[in-house]
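Sending over a structure as structure tokens; questions will come in a sec.
The complex appears here without one of its protein chains, the remainder shown in place.
== subunit A ==
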């Protein structure tokens, strides 16, 4: 028996009578890499909002290991070890690449701790290693505001790595990336999974195939199909609502 890191059961989210999530259940195990696909508006991002405390579910259970996430705020959830990359890359435009990564680096988060913080050699090496990984070493001292869309994607992935979370939620990471970068991202996520659990939302099916992971198909806020990429691509219900269009 493997251990569930993320456990969603019967989760519903209703916005003004509209069901963005409808009785959704999902289990992600320790070290698992999971891809989530589904048409626009299926509720993929809303699911991440529920897990990270941005949106409160109308009904259902959301647990991270033994913790009930429905009662916690965003910062508490992040500190439990859940990191997130947003669909629209968001970072701090007035700060440099290096500073963005430094803020994300796992370290005490209180005001006094931040005031007294000095960058150790160890921390600097970690930031430099991540900049190398995401190909932004040359941009270390450029403000995030002037990065291209693809570079912003990379920077936010870098920030996620700096947080060193136990569960990574990655929303559409390869939008705006070249084919080569897409391959690099897939390899990176595969490498991270194993020690970490990773949930990736993506429309790019080539990318999902490259992940070689279990795939969950969402549609209208509920799970439609689950299995290998070949299994879901041949599932008639999936073909009808999503792939066949």
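We take it that a contact is a pair of C-beta atoms (placed from the backbone, for glycine too) under 8 Å apart; a residue touches a chain by one contact, two chains touch by 3 or more; residues count from 1.
Going forward, contacts and distances are computed from a predicted model.
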{"item": "Hidden subunit of the complex - UniProt protein name among \"Acyl-CoA dehydratase activase\", \"Ferredoxin\", \"Cytochrome c\" or \"Urea ABC transporter permease subunit UrtC\"", "value": "\"Urea ABC transporter permease subunit UrtC\""}
{"item": "Residue among A:4, A:78, A:140 or A:190 that touches the chain left out of view", "value": "A:78"}
{"item": "Full-complex contact with the absent chain, from A:4, A:27, A:61 or A:95", "value": "A:95"}
{"item": "Touching residues on subunit A - with respect to the absent chain", "value": "52, 54, 73-75, 78-79, 83-84, 86, 90-96, 99, 102-104, 109-112, 114-117, 143, 159, 163"}
